[in-house]
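Reading through the structure tokens given below for one structure.
Apart from one protein chain that is not included, each protein chain of the complex appears where it belongs.
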Amino acid sequence: MRPSGRKLSEMRAVSIETGISKHAEGSCMIRMGDTHVLCTATIEDRVPPFIKGSGLGWVTAEYGMLPRSTTSRMRRESAAGKQQGRTVEIQRLIGRSLRAGVDRVALGERQITVDCDVIQADGGTRCASITGGWVALRLAVNKLMKAGDVKSDPLISPVAAVSCGIYAGQAVLDLDYPEDSEAGVDGNFIMRGDGQLIEIQMSAEGSTFSRTQMTELLDLADAGVQELVALQLKAAE
Amino acid sequence: MRPSGRKLSEMRAVSIETGISKHAEGSCMIRMGDTHVLCTATIEDRVPPFIKGSGLGWVTAEYGMLPRSTTSRMRRESAAGKQQGRTVEIQRLIGRSLRAGVDRVALGERQITVDCDVIQADGGTRCASITGGWVALRLAVNKLMKAGDVKSDPLISPVAAVSCGIYAGQAVLDLDYPEDSEAGVDGNFIMRGDGQLIEIQMSAEGSTFSRTQMTELLDLADAGVQELVALQLKAAE
Amino acid sequence: MRPSGRKLSEMRAVSIETGISKHAEGSCMIRMGDTHVLCTATIEDRVPPFIKGSGLGWVTAEYGMLPRSTTSRMRRESAAGKQQGRTVEIQRLIGRSLRAGVDRVALGERQITVDCDVIQADGGTRCASITGGWVALRLAVNKLMKAGDVKSDPLISPVAAVSCGIYAGQAVLDLDYPEDSEAGVDGNFIMRGDGQLIEIQMSAEGSTFSRTQMTELLDLADAGVQELVALQLKAAE
Amino acid sequence: MRPSGRKLSEMRAVSIETGISKHAEGSCMIRMGDTHVLCTATIEDRVPPFIKGSGLGWVTAEYGMLPRSTTSRMRRESAAGKQQGRTVEIQRLIGRSLRAGVDRVALGERQITVDCDVIQADGGTRCASITGGWVALRLAVNKLMKAGDVKSDPLISPVAAVSCGIYAGQAVLDLDYPEDSEAGVDGNFIMRGDGQLIEIQMSAEGSTFSRTQMTELLDLADAGVQELVALQLKAAE
Amino acid sequence: MRPSGRKLSEMRAVSIETGISKHAEGSCMIRMGDTHVLCTATIEDRVPPFIKGSGLGWVTAEYGMLPRSTTSRMRRESAAGKQQGRTVEIQRLIGRSLRAGVDRVALGERQITVDCDVIQADGGTRCASITGGWVALRLAVNKLMKAGDVKSDPLISPVAAVSCGIYAGQAVLDLDYPEDSEAGVDGNFIMRGDGQLIEIQMSAEGSTFSRTQMTELLDLADAGVQELVALQLKAAE
Partner (left out) sequence: MRPSGRKLSEMRAVSIETGISKHAEGSCMIRMGDTHVLCTATIEDRVPPFIKGSGLGWVTAEYGMLPRSTTSRMRRESAAGKQQGRTVEIQRLIGRSLRAGVDRVALGERQITVDCDVIQADGGTRCASITGGWVALRLAVNKLMKAGDVKSDPLISPVAAVSCGIYAGQAVLDLDYPEDSEAGVDGNFIMRGDGQLIEIQMSAEGSTFSRTQMTELLDLADAGVQELVALQLKAAE
């Protein structure tokens, strides 16, 4: 029934390749099917003005799509002179989600910026960015710990994300682009490896959903995130 | 326990005053406690390029805050030369939510723009904007129907929104600003009068939540939205 | 002869409602007929760089129109990414006019920003902004004086403004929108309560005027400002 | 008493050199003392959207200052990414003033853009721009008439401008920069050669003025404009 | 003598991997040592306004760097709201260079946009972009020819580019970042496979060079380009 032939609760093939940037403190390429996102983590000693002198750390994120990561070419945002609303929303979500897995006292007064750049898009880029972004963050933090700049591990638990939606009347896990563009209801579920919820965004474009459907989607997401967390931990070993 | 002395499941006093703009096709001032939002609906014959000639209508929204609607003065976005990420997120949410209650075929090829301008802010401005915005939309659509420009009612069911969160460890309904700035978990629930869910955004800033807590918040929201829908219908009579 | 049935020298009904913002140090809603402007005054301890350390205070203003304050909806300036030329001109005028009534030594090194936001427009918004803006400024200064932060009153005399123009060949006071859009000559007269002139802007779009006509307009304005000053003083009591 | 040694009613030496641009349809360099403005007029067949198809013509203006036209270097507006409020005000004034001398029916559906670029500034640049701009406009219109593109002369009467102000307590004509930066009251008077008034802008920065002073300034301006009109007519012969 | 141990006339290891984008009409990843650039070619039926209806085709390019492609993180240009001067220069160069190898009549009225995104930077990104960009262009044109949309081959000869410079007093081929940041003289040489020159940019930052040195650099470049052309042809087979 699904265009890809996948089962309702089946995720796309996922791979996470680390160490792909010579310069970044942590990096990986995450591939969820044909969605490929390059994630890098940059450590800087400065923090945003609103926490200067507080002793607390900060984790933030930026998101971009290469112009031809999509089926038809998108306008380059730097040429347009501004980031689209969608871009701004996604990068705020990535940053907020990653921070929910960080002990900012243990991190100390420094900032880690996670850049998520979509090399190829086929649906679910924000979830792939969060999942891959956490791996880049993990690797950068490992470097800080190895150097003794950070004493106790500031990462509480892995953070991963997956999308679920109602496609052709049925709850499905990990929508690809053909499903996403048809689905009436679409949700992003960000969770921690310890089962805690970080963020839920369920949205119906020109449609609605019932509480029962919501529960179905949440169950699918729960299982999907557990699979992703296992892959994250293996990749960052 | 709540700073305002309200019970856990008690909303702030809500009033909706209609007909406050001489020019707009529909308008109201919604007051949820000290949060006051002016909502106007404008009907235009043109639609966005991507639906031109489709016969479908469009509903969109814009959101703004007056510079001194807040405790300390905010910079005027027009002077800054761009809308903040938060503004963009909120106005996309309002538009998407209102569209979920609209039969776009019945509306016909025209656009209704709902402007939500925050006159005074004390938490929950996006929920007040959706709830008040629907009333302005209702009044504008009434005008179209009275004029015979629209035959069957394009509004399927009222759309209303309320926030809930975990404050001091307890699930509470309709957070005001003192609660909102302390709450670890914060959610916005947008529903229709017929009980269907439109959008759920639950987010933990530097925290997490369990599935049980999620259910508690959803129950609170459900009851809150029913109260709001009654007020909307009465205001738009 | 006037569309509203007013006499040549008759102003619209004016009301000034104070204390309408919970957060601002001074605030009012001024209504001149169907023109409604919300004015707030914000006190800040910082001053612009060019007077830092001089001991002098500063008063500045910003002006905006809600998108549907007008007959047909205007584009939101924050969405357009810049303020229109007209907006910039008006807010510079408001600031300059209010400063002409301020003893900047007595004010001390602090800044008061007066925000004038047009809720509903029917001609004469800049004059209403100046007149209402002064009331907000007066209330904010009263707060400073009550707190002992300012010793002697920095407000020399009330500042008020009124428009006059040549409509259908005759000099009329306080043009509303139907008159304004027809008038060949249009002037804004900003004066102090002590009779001194602060700013005169007379302008003919596609027309001209004689010195005799100029004198007529000035006489009308003089009388109009005296009425407004009485209302300002009563409102700020 | 004046820094330049001029009498109270004495203008600076004025020269208008025409034909200084190889490309423009009309051009001149106007020099009022050390204020030098290059004015060019460009004829285009297109008109702004709001008068398309009306048969009416349009005259508009743009204004700029070279970065080192001033005592200390100003930031280049193109590098800053926007025009300052002052620039926008001035170019709107120039366009409005020139249009008051134009019969837009006789001009026919075409646009003339007058560019005024300040090569060297020493006070009074907006007045010099209007006076010189009219000469460039006159020359461009002459070209249209010679070519038979325009039948009857669309220029009703010359448009010229001069500044006056209260300097050291006395009304003086044509303020230069040292006077302008000290004057409490400062006015720009735009008139036609036939004695009609087009625009009056009198403004007191941190000061006020009486009606008697206003009359004195207007008398000075009247005489000054007559001198300028004679020079304009001679230059455009 | 060179930091990398290379001989004076030795290029870095170069690889060109094609077919790496699912969506683009042509694509490759070019690696010149640690400089990695992703190049995609997009075919569109529209052309820029200035050649509409001429029957001629157009080739243009855009260039970007991922924020952490560099040693320390660069600010994202979309977040900054504009492209840097360096970016604009480079993308104009890439487009101009590629067009010099194209028969625009044979291409027909269509546009090919070549996007060059630097994934990792270690000097010479503009040269790698041109060399890889031509391969992406070649593959896209092959697709047009296979589909019969283009009859005769519009690509006249391969276009490739290499940098040379004076490093530690000696002429060297293909500077990497450590060399580039020290070199007093630095040149980019863009040539065709048939030996014709397309563009030469030689520049001395805080230094100069003699005509003899210029000849040495040109000889090195000539040999380097021949090596690159062989690799391009093999990759695009």
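Every chain is named by a letter (A, B, C, D and E) in the order it is written, and numbering of its residues begins at 1.
As a working rule, a residue touches a chain if its C-beta (ideal position, glycine included) is under 8 Å from a C-beta of that chain, and two chains touch if they have at least 3 such contacts.
Predicted, not measured: the structure shown is a model, and the values here were computed from it.
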By the document's own contact criterion, which visible chains does the hidden chain reach in the full complex? D, E
With the full complex in mind, choose from D:K7, D:K52, D:R76 or D:K234 the residue touching the hidden chain. D:R76
Contact with the hidden chain (one of D:E89, D:D115, D:E199 or D:E216): D:D115
Filtering D:T87, D:N142 or D:S207 for touch with the omitted chain leaves D:T87
Where the unshown chain meets chain E, residue by residue: 82, 85, 88-89, 92, 96, 99-100, 104, 192, 195-211, 214, 218
Residues of chain D in contact with the chain that isn't shown? 21-24, 27, 34, 38, 40, 42, 44, 62, 64, 66-73, 76-83, 87, 113, 115, 117, 119-120, 122
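Criterion: only the chains that are shown with their structure count from here on.
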How would the chain C/chain D interface be labelled, same or different, where same requires over half of its residue numbers to be shared? same
State, to the nearest whole Å, the distance from the C-alpha centre of chain D to the C-alpha centre of chain E. 51
Note the residues in chain D that touch 2 or more other chains, in rising order. 82
Indicate which of the five shapes (line, ring, star, complete, other) describes how the chains touch one another. line
Full set of chain pairs in contact is A-B, A-E, B-C, C-D
